[in-house]
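Quick notes on the structure that follows.
One protein chain is absent from this view; the other protein chains keep their places.
Chain lettering (A and B) follows the sequence in which the chains are written, and residue indices restart at 1 in each chain.
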Amino acid sequence: MLRALLLAFALVLCLCMPAGPARAQDQDLQTILQTQAEEVASPGRQSVGTLIEALTASGLPSVPLFLERWADRGVYQRSSDGLFYFAEKQGDDYALSDIASGAPAGTAPGSEMTQIRPNGGVRRVIATALVQFQLSDPDITRRSAALDAIARSPEPDQLEPLRNSIAGETDPELLARKERLAGMLAARFGDTADERIAAIEALSGALSVDVRAVLNQILTTKPGVATALPENANIARTLTPGKDLTEDEAYARLVEAGLAPAIWSRDQIKAALTENIADGAVGGVPLGQLVSEDGRDRAYAALAAAGTVPPLVTKADEATAVSAHVFYEEYDETDASITSAAREALDEVETRVFFNQMLDLGLDALSLASIYFLAAIGLAITFGVMGVINMAHGEFIMMGAYTGYVVQQIIPDYTVSIIVALPLAFAVTFGAGVAMERLVIRWLYHRPLETLLATFGISIALQQLAKNIFGTQARPLTSPSWLDGAWVLNDVVGIANIRIAIFVLALIFLGLILFVLNKTRLGLEVRAVTQNPGMAASMGINPDKINMLTFGLGSGIAGIAGVAIGLYAKVTSEMGADYIVQSFMTVVVGGVGNVWGTLAGAGLIGILQKGIEYFNPSNTLAAQTYMILFIILFIQFRPKGIVALKGRAAGD
Amino acid sequence: MIKTLKLSGVAAAALFAAGAASAQDVTCPIKVGVLHSLSGTMAISETTLKDTMLMLIAKQNAAGGLLGCELEAVVKDPASDWPLFAEKARELISNDEVDVTFGSWTSSSRKAVLPVLEELNALYFYPVQYEGEESSKNVFYTGAAPNQQAIPAVDYFLDELGVEKFALLGTDYVYPRTTNNILESYLKDKGIAEEDIFVNYTPFGQSDWSTIVADVVALGEDGKQVGVISTINGDANIGFYKELAAANVSADDIPVVAFSVGEEELSGLDTSNLVGHLAAWNYFMTADTPENAEFIKEWHEFIGDDKRVTNDPMEAHYIGFNMWVKAVEAAGTTDVDAVRENMWGLEFPNLTGGMAVMGTNHHLSKPVLIGEIRADGQFDIISQTEPVPGDAWTDYLPESAPLKSDWKELECGMYNTETSTCVQIKSNY
Partner (left out) sequence: MNGSFLSQNRSVFWFLLSLAVFVLIVTVLSEATGNGMISTSFVKTLGKTLCLMLVAIAMDVVWGYTGILSLGHMAFFGLGGYMIGMWLMYARIEIIITESLRAAAIPPTPEEIHDAIGTQIFGVVGSSDFPPIWIFAHSFWLQIAMVVLVPGLLALVFGWLAFRSRVTGVYLSILTQAMTLALSLYLFQNESGLRGNNGLSGLQNLPGLDAVPQAQISIAFFWASAVALGAGYVLFAWVVSGKMGSVIRGIRDNESRVRFLGYHVESYKLFVFTLTGIVAGIAGALYYPQAGIINPNEIAPIASIYLAVWVAIGGRGRLYGAALGAAFVSLLSSWFTSGGAPNIPLGFYTIQWTDWWLVLLGVSFVAVTLLAPKGIGGLFDLIATRGSAEGGEKK
């Protein structure tokens, strides 16, 4: 108690000492800073408080600007005299200006100026200190910064100034934010219980992370243990040993509360035995017998009986001790009406959050499915329609991505370069596909297993070629700025714009391929050649040409998929290998020879993978493993995939 | 029969060695093995280290070589394949007869090489920050141990950023697993509750990060300050940071400190959305010292590209190689045991200022730096400690707290101070 008093006294002293003299109006900013120059130059989050206190208490008009520039790393210290300046780099020198007046103060060479870099924690303290100056500032970015600061570290004393600033707010968006923040502050720090309950009830309609944070903080609990439930405590819930917590955990709480003797671990017992070795025996049990737990227990019991060590806590002791106590959690907030209102509001919020999380998960699954679809659709055409296994499909994806990269090196504008890269990637991979079909695949139409090998050879050759040309570093493929960021529905549901773009791209290609296959002459001929090449040839269709074009089409789409995948992930020589097995799975699960099947396959795999990830969030590898196992089993029951071709078209 | 043959062989070899030693203590040229992956997933990081070694060797040769001999680099490509590391190490040591080897990036690859090194008594310099819990007689660890990177970074999170809830994200292999284990135990010591530590492992090359980033953002729902400690390795970082940027996670809301992301990794990224996120290393390219300026200049001249960056493991090789040169000069021979004994206590200037000292536990003493990512892909150094001696066995795991490594006094890399015994002379692999 005495120590606490002393501590409080020291604290008060600390706070007053610098603040006291600072009140004198003749103090200028530089002088205040120089009294704590060390702290200004390298501030720490926990120690900077006194300095900021001194600055704000001085009432100097230059303080807010100084704090801002300080946080933005605009303040420099001159090594010759240790004075602080605002500085701008001009060539090798710095142009200085006075921190109080902003007047130019000459220049200084770069070697003499040290930039002061407050860390993130200090910047937050500064931002909080700035709130009072900024809430009603004419500059909208400052007002917005003040609200950010409040949202990040809400303090009770911010409620009044915030409320006062609401009336003068002109910007509707900021006004809404201010009201929301005021509500959140009121819920936590409001003066009366009624005021707080009203604020809490108003929050139940939201679902954002910070609202949940407010409610959760009202509902913080501390664990308690006693022989009977305390009368006047605001109990959150009682815990039943064996159900809510294990017997051992319960006992550990008793030990922690000093209500029961600690259980000795095996190591501690061993240490006790070691200490009491006498004449090659412990408690009369010879050392040779201590190689078993049983022997050790006997030795320990003997020691305990002799009173050299405390008696062992047995399971029975543990059970009696636990059953003699109640375990509960107690709210830190003493007013039960507030906690129950908060609990009710939080339950409501959480239900809504759960549904929104499902929605978000659904969007993620959809996005993943569209990526798989894009990667696999080219394969579905070559593998499904033509029966050719192209292990180099992944490398076509890679080729497309590198095409995008090269285009970006030539055309610096991201938007234009993407518009150029997409058709170019198609052209490049279309060409590569046609070349491969002409040179290799057409000789192997009757030997499907060997196509697999030959195309695999092409795959490793292409991969290594890419490494030789572009190096092993991942290359950047940057999306245009209008694809940055995310489409945010609310605080829970959101999806990166680039993923939406990929989704749209997948839809376009789905439509395009369906159109080509079903509505064009080429599609008709492709289907004819697929079903019966001999008959098609005798009808005047050139199967060679059709095969070549189909293969080129499949490869070309892989190239476009490559650009898309490169945009959202990375461009490396090995990116193709990441997608090849997944793509085969997609095609096989969906059903070979059918675009709709590929769509179904991609959808199933995307949803499945995200679903498994949801249940086991800390392990994405497990999700992939279980997914593949599922696919293997799935094929047992539907060997032809989800959408199986029927009748003659199924062929064999 | 075989035994006698072998014995005579050994005797002959000994005679030969003795003869050679009396005439001259080294055979020219002195061979330096370089065992870094030039292909596969780790090539992104390791190719640069191979180039660094070639640069250092060329520089040493230009300065007159070593003990009157030319240095010759023997480069092998273990292709990011751990078993291949063991195979190539054996080739380097027994076929090419290198005098020292510099290599490895991942801990798995180091663990693969260890048995070969210890069997053939070779010398190895490992330049990357790692999880500790190891001290081999044959390896000098010039990268950071956890107490030189992870622990100070967590302290920074706790003290300076006021983080109350931690997300430990890592790639699924030895380094993140062990480091996170140490950190979890350390955080619990510091009073962070178990439920406030979220751990997630992803495979090498993970590209789908949306769910994980969303999970991390949702951690903030109980109003505690969330911070991310990332031990994500290699090119998986690109997707992770892209997703962070897309989800608009600002460093002010959820700071991320990375232990495997340096200048090299960021060069493949647009960092304008990542400004303010952190990394902890013993070196940043922005370090303002004359030695560093000189090193960067030499690097740019050697590689012929002014845009290439330097990074922490490069500095580690720089220190390691120069220490080895000094030790060889002091010993007057490249003999492994003589060089090792001369390594203990050696000093060499860091590129960040001050002196690096090699301890008898084969770890360096180096300052710890924390940097904030800038828009140009470089780091602003915002915190620099005094030199911290590397600790082979962490104090924060109960089973390794009593362990100690001292090759000079105790001649043991895994000495149990409680039982006063050497647990094992060879290391744990």
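The definition used in the following text is that a residue touches a chain if its C-beta (ideal position, glycine included) is under 8 Å from a C-beta of that chain, and two chains touch if they have at least 3 such contacts.
Note that this is a predicted model, so its numbers are computed, not measured.
Participant: Of A:454, A:506 or A:642, which residue touches the hidden chain?
Facilitator: The missing chain is touched by A:454.
Participant: Touching the left-out chain: which of A:67, A:162, A:477 or A:631?
Facilitator: Checking the options A:67, A:162, A:477 or A:631, the one contacting the hidden chain is A:631.
Participant: With the missing chain put back, which residues of chain B would touch it? List them for me.
Facilitator: Considering the whole complex, chain B reaches the absent chain at 2, 5-6, 8-9, 38, 75-77, 79, 81-83, 86-88, 90-91, 94-95, 107-108, 111-112, 114-116, 119, 131, 133, 172-174, 177-178, 180-181, 201, 203-204, 399-400, 416, 419, 421-424, 426, 428-429.
Participant: Given the full complex, what residues of chain A touch the hidden partner chain?
Facilitator: Missing-chain contacts on chain A: residues 266, 270, 273-274, 277, 282, 287-288, 290-293, 296, 389, 391, 440, 443-444, 447-450, 452-454, 456-465, 467-468, 577, 581, 584-585, 588, 619, 621-622, 624-625, 628-629, 631-633, 635-637, 639.
We adopt the following convention: only the chains that are shown with their structure count from here on.
Participant: CA centre of chain A versus CA centre of chain B: separation in Å?
Facilitator: So the centroids are 27 Å from each other.
Participant: For the complex, give me every residue of chain A touching chain B.
Facilitator: Going by the criterion above, the answer is residues 44-46, 73, 117, 119-124, 148, 152, 209-210, 212-214, 216-217, 360-361, 364, 367-368, 464, 467, 471-476, 478, 484-486, 492, 494-499, 568-570, 572, 574, 578, 610, 613-614, 617-621, 624.
Participant: Tell me, which parts of chain B touch chain A in their complex?
Facilitator: Against chain A, the touching part of chain B is residues 38-41, 43-44, 47, 156, 159-162, 172, 198-203, 205-208, 210-212, 214-215, 217-218, 220-224, 235, 238-239, 242-243, 245-248, 251-253, 255, 267-270, 273, 276, 278, 370, 372, 380-383.
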